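First the structure, which I've put down as structure tokens, then a few questions once you've had a look.
Left out: one protein chain. Kept in place: all the others.
Now for subunit A:
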Amino acid sequence: QNLKCITHNLHKMICTWDVSSKGRHGQTDFCYTTNDLPPPVCFKTKEKRVEILVPESSTTVTVTTNSVSGTAIATKEFEIHKKDVSFVPLTPRIFSLTPDFATSTLNLKWSDNGSVFPYGLDAIWQIQILRKEAMEKVTQVNYYSKLTHEDIILSWNWTSDMPLECTSHYVKLRCYINVTQFAGPKDWSDWSPVEEIPGKDSEPNGSGVFPQDTVVAVGSDVTICCVHEEGQQIQRMTYGPEIYPMIHLSRRSSAIRVLNASASDSSGTNAVCILSEDEMEGTVLFVGYAPDIPQNLSCETSNFLIVKCTWKPGRPSGLYGKRRTKYSLFERVSGKNVSCEDNEMSREHVCGFPVLADQKTYDFILGVSNPIGQTESSLLVDLIERVRPKTPEKVTVLGNSSTSVRLHWFINGSFAEIRLLCQIEISSGHSERKLHNVSVPGGKFSTYTAQLNTLHPYTKYQFRVRCSAADHFWKWSGWSRIEEHTTLEA
């Protein structure tokens, strides 16, 4: 009775049947016609199953059960139509299940057995994640793919809401192939064998609190677990100053759930597991912010040797030391990259980039990253439009007459490519301050000079000077120190 035929590949089908349980039976004679065209194909089998081709339309099957001595006991004929054949894909095999403990992520790989099927069929893979000793279902996900008549390794990632160390995680999957042109009933495959990622609670010396010393974003919900030795009891679990209700995971593991975690102090927030006999295990959680987009990014040069970029970091990340936010300056034209030395406490950040020979335009990308995230800011700069010379030094005044003097000053830097506009401030006791502008060709680590006339004889003057780029004004340098000089008598 109950002859049933199932195909796994739309090409061959496996037929099975039942035999009444009275008495012992010998071999079975199995005959079938292919698409109702005689002669029938016959063969003997000890099994109660055979594999034959799926018929184009229908096939007639005759099953004769023989006694141990070989005499026919019973014969039954069945008419199998194509629409009676069920299509059940082969049970999928997990190719690999790889844990990434740092990110609590499982990577699942499996073969889609596509070579067995014609091109272009739609397949649905149902993946189940189970957890804890009781193998409770955590989630079930449908993954969709298209079969390509080749065996493709499919890959899928799942991030757990708790560290993988906390307890064992299990994965299994099954598939459904939507063969629209197949007339018979279609069904899900069987579940694959379960693959396990053992938690620390199944390791002999696996005790500890997890995640270990990790960084999370403010506002995250975090599961922290305590894995202990057999026989130990957890008295309480605290996060920061608070005691939290515990969630049982297994005989050796319990967890707490911290919701909407707030920013931690610089030394992190301690999660402590107090066990029997006052033993203690713990971990430190650093809760901070992803880096802010740098604001007011500005770059200039003061000497045509170094381009100095400054920016405001925006909201502090709350992460310090080796977890602090780090900056790097990438210049697209030259492809050069510079790591910036920075101090997470300062309100303004600075980074130096070498001026490159024969390069006028700089296309900067300021990259910002910390363990929680990354961002960037960019700036296109034509260097000669961003010159702010260093403060003039070694100002000297040489008096060659009662109404004129010659001023000399030095500027540290290489300005041979531009003209400088320098401004000399002249003040003396009773008269108003005057500004005298002079444009000079830029030089390389040069001393510059200017003649000042129409001064008053025998008068004490204070001179100071500052400079900027003449053609593309950007910013003045700082003022030099004041230099005093008394003109000669008339």
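Just so it is clear, a contact is a pair of C-beta atoms (placed from the backbone, for glycine too) under 8 Å apart; a residue touches a chain by one contact, two chains touch by 3 or more; residues count from 1.
Here, contacts and distances are computed from a predicted model.
> Identify the UniProt protein name of the omitted chain, choosing among "Nucleophile aminohydrolase", "RAB20", "Ribosomal RNA-processing protein 40" or "Ciliary neurotrophic factor".
Result for the unshown chain: "Ciliary neurotrophic factor".
> I'm checking contacts with the chain that's been left out. Which of A:G231, A:P245 or A:G321 qualifies?
Of the candidates A:G231, A:P245 or A:G321, A:G321 is in touch with the missing chain.
> Using the touch definition from the top, which of A:P40, A:G240 or A:G399 touches the missing chain?
The single option touching the absent chain is A:G240.
> Which listed residue (A:N9, A:S220 or A:N270) would be found touching the missing chain in the intact complex?
Per the contact definition at the top, the residue touching the missing chain is A:N270.
> Which candidate, A:V209, A:V222 or A:M237, sits in contact with the chain we can't see?
Final answer for the missing-chain contact: A:V209.
> Can you say which of A:N113, A:S168 or A:T283 touches the chain missing from this structure?
A:T283
> Which subunit A residues touch the hidden chain?
Counting only subunit A, the missing chain is touched by 208-209, 212-213, 240, 265-270, 272, 278, 280-284, 320-322, 324, 343-345.
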